[in-house]
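See below for the structure under consideration.
What follows is chain A.
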Amino acid sequence: KKESNVIKIGVFEPITGANAAGGQLEVEGIKLANKLYPEVLGKKVELVIADNKSDKVEAATAAARLVEKDKVTAIIGSWGSSLSMAAGDIVKKGKVPTVGASCTNPLVTAGNDYYFRVCFIDPFQGTVMANYAYSKLNAKRAAIIQEVNNDYAVGLAKFFMDSFRALTGAEDSIVAVANYNTGDQDFSAQLTNIKAQNPDVIFAPGNFTESALIISQARKLGINCPFIGGDTWETQEFLDIGQEAVEGVVFSTFFATETPITAESAKFIEAYRKEYNKEPAAVAALGYDAYILILDALKRANSTDRVKLRDEIAKTKNFAGAAGIITLDANGDAIKNAVIKVVKDGKFTYLDTIAPQQ
Partner candidate 1 sequence: MLKIEDLVVAYGGIEALKGISLHVEAGKIITLVGANGAGKSTTLRTVMGLVKPVSGRVLFQGRDLLAEKTHQLAKLHITLVPEGRRIFPKLTVMENLRIGAFCRQDEKEIQRDLEWVFSLFPILKERSWQLAGTLSGGEQQMLAVGRALMSRPQLLMMDEPSLGLAPLLVKEIFRIIKEINQQGVTILLIEQNANAALQIADRGYVMETGRIVLSGTGRELLANPEVKAAYLGKKRSG
Partner candidate 2 sequence: MSMLKLEDVSMWFGGVAALKNFNLEVSQGEIVGLIGPNGAGKTTVFNIITGVYKPSRGKVYFLDREITGLRPDLITKAGIARTFQNIRLFKGLSVMENVLIAHHLHLKANYLEAILKLPGYRREERRMREESLALLERVGLADLRNERASALSYGMQRRLEIARALATNPKLLLLDEPAAGMNPKEAEDLTEFIKELRTEFDLSILLIEHHMDVVLNISKRIYVLDYGVMIASGRPEEVQNNQRVIEAYLGVNEDAED
Partner candidate 3 sequence: MATKKTRDRVLTILSLLFLLVFIGFAENHLDLYIVRILNVCAIYAILGMSMNLINGFTGLFSLGHAGFMAVGAYTTALLTIPPAVKEQIFYLVPLVEPLDRLNLPFPIALFVGGLLAALVGGLIAAPTLRLKGDYLAIATLGFAEIIRVVFTNTQNITNGALGLKGIPALTNLWWSFGTAAFTLVILLSLINSSYGRALKASREDEIAAESMGTHLAKHKTFAFVLGAFFAGIGGGLLGNLLGTIDPKMFSFTFTFNILLIIVLGGMGSLTGSIISAFIVTIANEYLRILDESINLGFIVIQGKVGMRAVVFSALLMFVVLFYRHGLMGSNEFSWDRFFASKLYRRTLGRFTPGQRKGGYA
């Protein structure tokens, strides 16, 4: 039997459709990693990119195609937890180890021993921001404005509210919960109501696209309290769209370019700037990490056998990725530090690092 001299890694991302923005950023990181590390075990690594079109039916088919037709050794993806979930059963059945980059919903890896991820999950992030608001901002009254049909945002908001209530010890410390839908562009009614409640801080988990509009509309309505949010904000477009309105907003994310956590971070940042001529987003770093994590496991497994590879990935401990040190827990979720950043002078600036509580 002829040994193939390439190793195929499937990339399964929304490159078109509603989630295209995130998917494309993630692919940038993955491609960069592939460029820097084109070989492993003496073989060339080839990326097979499958567009899942931000659509579940497509996502499942795309995954099946990677598994069955392209016979990839491992898969990376996908931006958007719901798309990842659509592929869950397929990679499990096909026994193809899959590493998610930025899908933070707990259900992606739950009950699926072939699904891993290099990011932390929603509960952790929600808790981190509640802590930040309570201890650093001295907030007693928080308002929420959440993207109600985005599982990511709803998850983050729930964990934020739970922790914030616990911290303040007051049930009514959440003074307003306003909802909006993906794709909404007008938030004036919600914000006007929030303004009337006069909160100390507003937690606004959601896509950067809507969030930037929310914050700039809030400022126009004369809302001056701090806005805090989640990792999805960390894109150049968030700054471009929000402009001066997003000055001072704070959010949790995976890594910071200013404080390269690892040698890999520095390498990544430099290469990314060179390649794409812009500042890297966290999801790009995560895509990058997913790739190098797989390569690392391949090396340890010293084989392209998918089951062996899975076992090695599961054993990952203290792996130095671009976006931090990764240890995978029993679920396959990364335990890692969260970074807090602020927008200052139109740039994302490092503020703090928060370690997970054991």
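One rule holds in what follows: contacts are C-beta pairs under 8 Å (C-beta built on N, C-alpha and C of every residue); 3 or more make two chains touch, one makes a residue touch a chain; residues count from 1.
On the choice of candidates, all candidates are chains of the complex that A comes from, given by their letters.
Fair warning: this is a prediction, and the values are worked out from it, not measured in the lab.
Asker: Could you work out which candidate touches chain A in the complex, given the options 1, 2 or 3?
Answerer: In this complex, among candidates 1, 2 or 3, chain A touches 3.
Asker: Under the touch definition given earlier, write down the residues of chain A that touch candidate 3 in their complex.
Answerer: 15-16, 20, 27, 48-51, 53, 55-57, 60-61, 64-65, 67-69, 82, 85-86, 88-90, 93-94, 105-107, 110-111, 148-151, 154-155, 158, 182
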